[in-house]
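A single structure is presented below for examination.
With one protein chain held back, the other chains of the complex are shown just where they sit.
== chain A ==
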Amino acid sequence: MATYSPKHAPGSSPQTAYTTPASTALFRRLVWEGTVPIEIRIDGKELPAGSDRALESYYVQAPRVGYLPLLIPDIKRHLAELVLDDSGVRFLKEEDWWFEAEGGVLMKWHWPVGLLYDHYTTSVSPGASSSSSSTTHWLPFRLTLHLAAPPTDKLLLSPSIEACKQAFMGQLKEADFLRWGSTKRVTGLRKPEHDGLWDGVRDHNFDDYWRVASKITPTTTPSSVPPVSGAPPSSQSVLYRPASTEPGHTGTISAGTAQQTNNAVDGAYSVRNVPVKIYLPDGGPVIQEPISALDETGRPTTLGAILHKFLPLLFPSASLESPSSLAYAIVQGILPPSDTEMAWLGACMAGADGWVNVCVGLRGATTGLGLIGL
């Protein structure tokens, strides 16, 4: 295992306690600015007479951390209202809208756009894409907009922005509960802060979102607390606290200063569990397991180790790059290396709802990995 990791990038040093290390801020911004180009067409069969069929598609560069219901007002204005005539527009009911990707894949309202896309590309079997070896085969992300008869039993939620916000806040709290064993951090926010999180997502405003999110998301700032006695000597061990350390009880390991203690409490390596969902292709299942930041030897848990542990048939070793791997894993559209630390992913690569979404796809003979360079 390599001894370097992203968290040791320049800019992260004990002196930066209380501030977000530059590398963390950079990755958070990269995740935030990530987009998926989407092409939207209205299902031709559902267009009433009098529609302008010459107008075909609406293109949007959708933020990965956003949600489809947030795109509806623009799609209505720039596509639906132009394609339909006046009487068609009058009967337009957004609550009946739903989206489908090629191959009949339903787009859930409460999944972030980045997850919808990553799960779609990892689900399309390598065999199905053999007609094109182009890495841009799946771009833009082609979605069909249906105007009627939503399969509500599968979509689960209505396309309203309010329902989406509720689902988002629910996920945010679930992630908080996993990290710390309670939702105190989220419920402790003042009302304007609480609302500001969603507003930041809705407006795709990095500063608005992170002004509040930085209060509930663990930082990667290394703690300067000495290593636990008995922990294996390693160049990294000085930087971490044991997983069993509970918030509020950090003083049991080391007296430390108030600053150190607080730093450790909020540290990515102090969480009880990292909120992670692992999506298997073609409709799942979704795997959720308790994933601690440090393993039993006190070393950071890595993505390779986690995938090997929970999906040994697909990942026969902790090396994702190994030729024996039958699958690959992507997070926010990229292939993280095997030794990527889960705690680091939780602090830097989670979606706006606090979850790290790992999409697993099967390696194909010719494609598979080729799909990733998107």
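By definition in this document, a contact is a pair of C-beta atoms (placed from the backbone, for glycine too) under 8 Å apart; a residue touches a chain by one contact, two chains touch by 3 or more; residues count from 1.
Definition applied: contacts and distances are computed from a predicted model.
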Query = Can you tell which of "superoxide dismutase", "Ubiquitin-like protein ATG12", "Ras-related protein Rab-21" or "RecA family profile 1 domain-containing protein" UniProt lists for the chain that's not drawn?
reply = "Ubiquitin-like protein ATG12"
Ask   = In the complete assembly, which of A:113, A:178 or A:201 touches the absent chain?
value = A:178
Option touching the unshown chain, where A:101, A:216, A:294 or A:314 are the choices = A:314
Note = Among A:201, A:280, A:331 or A:349, contact with the omitted chain is made only by A:280
Remark   = chain A positions in touch with the non-displayed chain are 108, 110, 156-157, 166-167, 169-171, 173-174, 176-178, 182-183, 187, 194, 273, 280-282, 284-290, 311, 313-314, 326, 362
